[in-house]
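Of the protein chains in this complex, one is absent; all others appear in place.
When the chains are written out, they are named A and B in that same order, and each has its own residue count from 1.
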Amino acid sequence: MRMKTSRFGAFYLSLFFVILYLPVLGVILYSFNASPSTAQWTGFTLDWYRVLFEDRVIAASFRISMEVAVITSIVSAIIGTASAVVAMRATAGMKRAIQGVMILPLLIPEVALGIALLVFFNSLNLPFGHFTLVASHSLFCVPYVYIMVQLRLKEIDRSILESARDLGATRWQATKTIILPLVMPSIVTASLLALAMSLDDVIISTYMSGPKTTTLPVHIFSMMRVGVTPKVNALCTLILVGMFFVVGLSQLFTKKIHKEDM
Amino acid sequence: MKQPLLSLVNINKYFGDFHVLKDISFDIEQGEFLTLLGPSGCGKTTLLRCIAGLESIHSGDILLNGSSIKDMAPNKRNVNTVFQNYALFPHLNVYDNIAYGPRVKKSMTEAELKERAANVLELVQMLGYEKRMPHQLSGGQRQRIAIARALINEPAILLLDEPLGALDLKLRKHMQTELAQLQKKTGTTFVYVTHDQEEALNMSDRIVVIDQGEVQQLGSPRDIYNNPVNLFVTTFIGDRNMMRVRVLETEATHSLVQFGENVVSIRNSGQHQLEVGREAVLAVHMDKMRVSCHEQPNALVGEVLSVHYSGSQIRIRVKVADRQITVVEYQKIDCECEKGDQVYVTWEDHGAILLPPEDGWAEGEV
Partner (left out) sequence: MQTLKRNILAVPILVWLGLFVGIPLVFVFVLSFLSRDSLGTIVFQFTWENWQRVFDPIYLRVFRNSLLLAFLTGLVTIVVGYPVAYITSNLEPKKRALSIGLIMLPFWISSLLRTYGWMILLGNAGIINNVLRALGIIDKPLPMMYKFGTTLVGTAYMLIPFAIVAIFNSVDKLDRSLLEASYDLGANKRQTFFNITLPLTLPGIAGGFTLVFIPALGLFYVSDLLGGGNTIFLGNMINTQVTRGRNRPLAAAFSIAMIAVVLLVISIYGRIAKDDAEGLFL
C-alpha cells in the first residue's frame, strides 16, 4: 500500500521543483533580453547569440572541451565497463580491492585531487593539454561508469552466463554475446554522464588546462567572475539545449533496447 | 561388460569447510532417465553442476565414455543443462536462443541450423514461436525452449535442474508426462534433479536418493518405494507410519514383532539383519493400510481418534498402544467407524518394512 500524497506533500514537492528550476529558467530568459543588464526587460533579442558565435575564444575553448569530453567518455566507458566485468569474475578479495580504488577519486575533494595531479604531472614534465585533461577527467568518470555497469551486471542472472558457457561459448564469447548486449543501455547512459561531467568540470580543469587549452567551463568561470553579461546567459542556454538533445536521443535509444529486454 | 556412459568416481567437494559431496560414486547408463532426489541442500544440484562443469570437484573423477572430463571447461563438455529458471537469454528471440550453441561452436551451417532448429522446436511443440522474445512466453513455453536449446546440441547427457519447480501444479503434472515421453523419443540420457518424490517416482528409470552429500540408495522407483534401505529413505519417500517395535522371532520370510499389546508378522526385506529381542522400526505406508470394525488376523487393535474426509481420500487417525497412526483410504471402508470405536488396522504385506533403529531417530509420524 502506498499512502495517498497529502495536499501539503504535493505543494511542498511543487515548490521544491519551482525553486530547483527557477535559477535555470532565469538564465535562459535573460539570454533573450535586449538590455545588457538584468535590471530591466527591454525586449526580445537574439543579439547575444550572434555576439556569441562571433567570439573566437569561446569557439576555440568549446572545441577543446568537446574533444576532451568525447575522448574522456569513450576512454571511461571502456575502462569502466572492463573493470566491472573483471570485478564480477575476480575473487571476492580482488573485487573489494577494485571497488576500493574505484571510489577513491570520488571521496577526495576535487580541489585536493586537482592539486595532486598538478604536482604529479608537473614533476613528470608532461605538457598540460589534452592528455592531462583526459587523464584527470577519466579519474572521476570511470568510477561512475563502473558503478552503473556494475549495478546492471548484478541484475543479470548468473545462470544466464552459466547457460552460455554450458551451450559451448568460451568466456570471451559469453562476454561478447550475452554480457555486453545486456549492459549496453547502462554503458550508453554512463558514457553520456561522463560526457556531461567532463564538459562541466571546472575545478580539476582549472589546474589541468595548458596555456592554449583552456576548456569552456574554465573560460566561462572567468567570464562570470567579471559579472553578469547576457552573452554568458546565451552560452549557458546553448550548452543546456545541446546536453538535453544528447540525453534525449540516448533515452530513445536505451528505451528501444529496454523494450526488447525482460 | 558394457562401459557406462558416465561414471562418477569418489567425488568430493567442499564449499569452504562444508563438505557438500562425500565420496559419491555411481554410473549412469546410456539412454536412461536417472533422477537425483533429495531434500534441499543435500548436494544434488551441486552434483549436477559438477557434471556440467559449472563447479569444480576437489577429488575423484568424472568419466564420460571412459575418459576424464573433470578438468574440462563447461563449454568443452558434451553435456547440456536445463536451468531451474530456464536462463533464456532475454535479449535474443526464441530462434536465436536455440541457435546460440551451434553458432558459438560453429558446428553447423546456417542452413543446417535452420533445419535442426525446426526439428527440436517440433519436438517440444513450439514450431511457429521462432520470433518471440522470452518475456512473451509463458513459464511452460520457456521451459520447452530451454529444453530445445539444449537438445539441438545433441548432448551425450541432458542435465535438468528442477525444471518444473517454477510451474504451477497442473502444468507440472502435464510436463512430467511430456518430459518422460520426450526422453523416450530422443533416446537422450536425462539426469534430472528434484526434491519432489512424486516427480521422481513417476518419470525415472532409476533414482539416486541423496542426503547430506551422500548417496543413500540407488534403484528403480519401485525398489526405492517399497524397499528403502535406511530410515532416511523410509521417511523421505512415501508417507509412512513409523512405529518402534520389539523383535520376538525371525523366520525365513517373516518376522514376529510386538507393538504394545499387539503381536504381528511382518515380511523381511532381506536387506537388514534383525536381532531377536532388540528394538526395530516398523514402517507402513499410510495408503496401504485398511481399517476394519471386525476382528482381523495379523492386525493392530486401536481406537479411532478422528475421521477426516478430504476429496477422494479418507484419513483416519487411530490410537494404537498410545501412539497415533494415520490410515489413508481411497474407497469406502468396510464399516462406518466413528470417533471412539474400536477398530482393527491391517495392511498389504509389501507395504510394511522392518528396519534396524538408528541413533537419534525419534518415533513419530512423518
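In the analysis below, a contact is a pair of C-beta atoms (placed from the backbone, for glycine too) under 8 Å apart; a residue touches a chain by one contact, two chains touch by 3 or more.
Note that this is a predicted model, so its numbers are computed, not measured.
Chemist: Determine which of the presented chains are touched by the chain that is not presented, and list them.
Modeler: The undisplayed chain, in the complete complex, is in contact with A.
Chemist: Which residue among A:M66, A:I79 or A:I156 touches the omitted chain?
Modeler: With A:M66, A:I79 or A:I156 as choices, the missing chain is touched by A:I79.
Chemist: Quick one: which of A:A34, A:A60 or A:V247 touches the chain that's been left out?
Modeler: A:V247
Chemist: If the hidden chain were put back, which of A:V27, A:L52, A:A69 or A:L167 would touch it?
Modeler: A:V27
Chemist: Which subunit A residues touch the hidden chain?
Modeler: So the residues of subunit A touching the missing chain come out as 1-3, 5, 9-10, 12-13, 16-17, 20-27, 30, 37-40, 79, 82-83, 86-87, 89-91, 94, 97-113, 115-120, 123, 135-136, 139, 143, 147, 150-151, 193, 196, 199-200, 202-203, 206-207, 217, 220-221, 224-225, 228, 232-233, 236, 239-240, 243-244, 247.
The criterion applied here is as follows: only the chains that are shown with their structure count from here on.
Chemist: Between subunit A and subunit B, what is the gap in Å from one C-alpha centre to the other?
Modeler: Averaging C-alpha atoms per chain gives centres 56 Å apart.
Chemist: Would you tell me which residues of subunit A are touching subunit B in their complex?
Modeler: Going through subunit A, the ones touching subunit B are 157, 159-160, 162-170, 173, 177-178, 181-182, 257, 260-262.
Chemist: Under the touch definition given earlier, write down the residues of subunit B that touch subunit A in their complex.
Modeler: 52-54, 73-75, 79-81, 83-85, 87-91, 100-101, 104-105, 107, 133-135, 149-150, 153
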